[in-house]
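For reference, the structure I am asking about is given below.
The complex appears here without one of its protein chains, the remainder shown in place.
Up next is chain A:
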Amino acid sequence: MSKDHIGQSHRRENALRHLAGRGRFTTDLSLPRMLHAAFVRSPMAKGRIVEVDVTDAAAAPGVVRVFTAQTLNHVCEPWVGTLDHFAGMQSGPQNMLADGQVLWAGHPVVMILAHSRAEAEDACELVMLDIEDEDAIVDGDAAQMENAPLASDGIDSNMCFQTVLETPDLDAAFARAAHVVEGDFTFGRHTAVTLEPRAVIADYDPSTGQLTVHHGTQTPYQFQDVYARHFGLNESKVRVIAPDIGGSFGMKLHVYHEEMATVAASLLLGRPVRFVADRLESFVSDIHARDHRVSARMAVDADGTILAMDVDDMTQIGAFSTYPRTSAAEGNQVIRLMGAPYKMPDYRGRLSVVFQNKVQTSQYRAVGHPIACAVTEALVDRAAQLLDMDPFDIRARNLLADDDYPHVSATGYQFEKLSHQASLEKLHDMMGYGALRKEQARLREQGIHRGIGIAPFVEITNPGAAFYGVGGARISAQDGAVVRLTPSGDVHCAISVTEQGQGTETIIAQVVADQLGVTPERVKVTTGDTDTTPSGGATWACRGAGIGGETALRAGRKLQAQILALAGAILQADPAKLTLANGAVVDAATGDERISLAEIGRIATYRPDTLPDGCNSSLTAAEHFAPGGYPFDFTNGIQASYVEVDIETGITRLLKHWVVEDCGRIINPLLVDEQIRGGVVQGLGPAFFEECLYDDAGQMTNASLADYLVPMAGEMPDIEIAHVETPTKDTILGAKGVGEAGTAAAGAAAMNAVNDALRPLGAQISQTPMTPLRILTALGHVSAGPKRGY
């Protein structure tokens, strides 16, 4: 494989626009006759709607139209967030505006359209909402009590989904174990807080029946399908354009009531309608993430060999499962990723996905990974402590051996080839483990409490249809690319994977460039428009590089063959003896230039009459690629965290973080490292700061960016990164994903580090975020409050 540009740290051309203030975000767009939407939302977590009076609002200055469930919902087929392969799963049907019942604080009830957002918001104040308060289901354990009220209509219990995975010898493994370590863990609810809020502009043209939706999403094709089906339009009449997107991380690929309502309003009014969530409504309508209570135990032999894990995960998802990916995928991955890095032969995992009257939870960066990793690694550390083993030694004993592949995990995952042992060794060297331990011991004598935590992980990337397609969801497992040589010999690639700043367009240009013997600067890549790119799954679950890259590679090779065939005809040469390099067709043996790509483009475009009869002058190649072979390409890595806990204040200082990661073939080292760094910080945020706090009535009490704490520059550590490269043999390119890796294990490493710091004091923490108050509580310096949410 040509590696002239694959493997190089090319800079992102699209970053230059942002640096010049020339981004093109959905929020920047303004269309003629555009109306602005605002929503009146439920002030309470659950209630019956008695009366909605919009008379005054409709007469307010600037207001063009007011919609309620009765006037809007009829244009949209309701959606149900279940998948067939989650047996027995249930969720009530959803529609745009609350009809009869409100089911969380923030549930949209009335939509107001006005000439400006300010006027729409003014009119919201004039809506008279009479809602009869009902007992809300706030807590997932309470939701499972007999006679608990149901979180919504259309369900027969508050259990959305339950499943159990179990190996036959699980009980025997625990019976013969020398030791059993266990723990109860609580992982708080947090949310994406993308800096650009959710944004959509729907533009329906009644004269042609064309709907164009400018939508800040990572999955334009999925939304083209959703809008076509739920609004009864032909797919060809629906165009979704995802321009620059100010962060997504999974949050912007779910169907939301407000986006659907915006499309509906444009269909009914025949003019553009814009909805941009403000930060306050982002907190009560963007999906939340995690929210797990996990009880787990681990059986170990006298020598520290891990025999089995037994895990019970209860996760709380709001009143509905999200659509079209459901709210069960997170928990499903939690129970399947437990113990994934280890030889552990036996396992039982129980999952309960429970409804309650809060904002929906669903897939967010590193779906399920941080929970599985934190529980597993906390128990491994507890076993090590019990056996007086070093954290590195117990992992060296149990990690899958680098020569022991393929391997099937106790939870049924198939691993092609991972590099846990090499990664462990590399981390040990990189962080100077011995010296760090000595420093820790020395400082402890001075009353300074530092801790070191490590956490190996496995990451799911390059998913095929096994994720959603098999469950009946219309979510593409394949991607497509169209590569063409322009008349002047430049290259254009239109591809279905999308860009949110991770560098998709740059790596695609590198891959295509290497197939066609040009520099990436001569490859223009377009993404994010269903009218101008081929259909595909786009960017989620780590598929941009592995699947998108392979798609681009194959399309590029197809065009390469076409160019060489044409060059052969022009040069009267054998195409097999030609190749592409330096922007030209060259002699494969000598490298001598035979004809430039510009000349090929010129002849094919302007002088096809000079070509031999029957010569195909096509300079466009299309290719679609769906992953085959293994259902997923798993990656692996290991992280370490070094922290200092102030035992007087409970404040943790993050001193340093290390990551060793193996994402297979690295297309662009710079972009890979920055994905990892960003991911680590997204894992450290919820480990220490981020939490959606609710009171007993189901009100979110910190729903603003002043109250909800996000990780800022001052609190975050420098992050050192190293790599092992184990390419997948499932593809020519060999690349796997890297987007979730940082987030997957950062919190686990940090929790182990904090507990390492607290260990000499006999304290232990098993809840995230590890706030100062929780650390002081663990230390016994303050008494535990009556509530979980402090």
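Operating definition for what follows: a residue touches a chain if its C-beta (ideal position, glycine included) is under 8 Å from a C-beta of that chain, and two chains touch if they have at least 3 such contacts; residues count from 1.
The rule is short, and it goes like this: contacts and distances are computed from a predicted model.
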Q | Omitted chain (choose from "NADH-quinone oxidoreductase subunit F", "Cytochrome bc1 complex cytochrome b subunit", "(2Fe-2S)-binding protein" or "MoaD/ThiS family protein") - UniProt protein name | A | "(2Fe-2S)-binding protein"
(Q) For a quick check of understanding: of A:Ser423, A:Gln500, A:Thr652 or A:Thr768, which residue touches the chain that isn't displayed? (A) A:Gln500
Q | Among A:Asp244, A:Glu416 or A:Asp730, residue touching the chain not depicted | A | A:Asp244
Q: Among A:Ala148, A:Met430 or A:Val710, single out the residue that touches the unshown chain.
A: A:Val710
Q: State which residues belonging to chain A touch the missing partner chain.
A: 11-12, 15-23, 25, 27-28, 30, 118, 192-197, 244-247, 249, 278-279, 500-503, 670-671, 674, 677-682, 704-706, 710, 712-714, 716, 718-719, 742
